[in-house]
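Just dropping this structure here.
With one protein chain withheld, the remaining protein chains of the complex are depicted in position.
The block that comes next holds subunit A.
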């Protein structure tokens, strides 16, 4: 192939030139020889030979010019020239490269993160066929609100035709004992069809078989657990593991890349066990919650499967009217895994895209500006014989070098930002697959770099190539008429930048307002100065209500005795989000039918709980030590329940009973007398940012049969809220010591504060507000630089014109006004454009807002004011310089 030969010539330039020289010399020699034999003298012969031949040096050039190699070599010359140019204009190069590499780096980084979460398919067989089933609340149809129950799973499995197979699973905390240190494991319990449905096969050993759930208990462990705990020893297969004090035989190890998560779980499961056939929690009509996953039949879509499941659900629910109203909601497993982070990631992606756009336009504006300054240089070079094509190529090469360096630097930034993100882990969970700077993302970034280099490089180069040499040389750099026209392209760029930063600022300020509103929302409890301890008391040692109550009393007393402790409260239930509800009856309202039964979250608490939580008692009384098993059972309800179910009437003295009247179990529950009303506390729902008050019924810990609530578990969970005096730091260690003084074998998890729990619920809004504010700030800064650059350049080019104006009597004020006017006009146009585009853009983020509408006028006015102020400052500096021009000197220059 001739092209290869030409390119290879490039690397053997020395040889080639020598060969050409030899050849030409041999030609001249042969001609000389012949001339001599024809009778000429040596001198004559040589002269004649050269005459006939032409200039050998020129010939040699011409021969080499036949080579593609020459073009390539001139390309390298251009690159060297471009590097020299950049070195000479260090300020320009630094700003341009920094801006661009930040833009490219941030974009590549963010999109790599986005890619791992949203675009990359899950590492399972045909993951697009995997669907997860939820119940959604009637008012929020596209968010999971409840799990389905085991009985729903059995019903669907028997009747559904859209799925090849269904699997059920649920999380189960396991404590591993017996071999080495006891460890707390992320456990899972599954139907034996789960792994088949997921399409996974064992890495070693085997997974669950069809009859495993009737034999002795077996377990399958994750690759991670096998590596960390068992050091990849094969002897673990067949070994017995003691989980929650029961033996399980390990039969298999899952493959290394396997990941199956439900509902944004931050971790993969370490150890899987089976739902046993005789398990009382998993009987034909058990309401035990399970995550149902299905593999769609070939060619069936989620949309097609949904009506069938909805129908089956309605059919099955008809037999059990006590469950809260809900609709079936199917989502792909992939979407299920990214529900909480999706909105944040997309906002982030949009913001970073705009940032890249601004970075590119800023650099373009810099390049255009610089090339305007260099027009004379181009004109001279054109006059000296540089062809238009040559100038164009050279300018393009210069831009490519600039963008190439920035691209390389940007990639480094991308790698760093991905690493930083993983270390920071702001969402509290990482995607199932590790985040890497992926090849397609890398390719897109590279393409973006080169394309923007060519596009933004081409325009100035095109301009330069069309330059009229005469005109360019004649017009002085301060010629007024030419300057305005040249600035138009930069004006458009600056206008775009202002518009883009207005869009981002609008978004950022809406999200920030949202976050502030969420944060300033009175929650009904006081999150400051608290410690929350969650304990799991094993049934084996705490087998009666009396034992539990005694433990709670003793520990509360000890905690209260700690220095600086203000109050201590105990509760069997403490959640700030997704608290389920139970139906309850009101004795005086026998007219309420099953469908209209009041719903409330039942919470059993000890005395002092309201005080420790900072929940105000509005009317009546708190629980007291005198409320015991022998006395009349009492209840405290919150204001939300009063409003909803007692129509604002005083409920004190009314009788209520928790449970559905049709359920025979309800008869065992006592009628409770309402003795007090407390303030409503706010909580959230899964993947919803809004705080809302939900009806609650509090009962007394001494009057409730706690044990039966936890019958399905191996543990009873208990929460202690410790409120300290303001400013007192109570160490976690002191709390641990106090607990162990009561029971040395109780595992004590992390001690949290209510403040941390509240902050945890606002992770997404907080991150969105923070990141978008940072991006908006950056873009505003870039836009300010852009305005300043254009104004400064404009003043420099109108140097002479301004001088003449001043000589003719214009005072400083009017010159100042003249320049400022230009900047303000530009800014206002940008603000108007940005506001219009912003109004369109924020329509996509309505669901992310709370306490502020997407068209909140104050936001738009505020953003416009901020942008105008920044633009005013940015154009004031050049304006002041214009006003201080010395007219005499300006007229003398040139």
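Here is the rule we use: contacts are C-beta pairs under 8 Å (C-beta built on N, C-alpha and C of every residue); 3 or more make two chains touch, one makes a residue touch a chain; residues count from 1.
The rule we apply is simple: contacts and distances are computed from a predicted model.
Student: Unshown chain, UniProt name, "PadR family transcriptional regulator", "carbamoyl-phosphate synthase (ammonia)", "Septum site-determining protein MinD" or "Stage V sporulation protein AD"?
Tutor: Listed in its UniProt record, the absent chain's protein name reads "PadR family transcriptional regulator".
Student: Touch as defined at the start, partner being the missing chain; which of A:31, A:172 or A:490 qualifies?
Tutor: A:31
Student: Going by the contact rule already stated, which one of A:53, A:76 or A:740 would touch the omitted chain in the full complex?
Tutor: Here the residue in touch with the unshown chain is A:53.
Student: Suppose we count only contacts with the excluded chain; which residues of subunit A make the list?
Tutor: 2, 5-6, 9, 19-20, 22-24, 26-27, 29-31, 33, 52-56, 58-59, 62-63, 65-67
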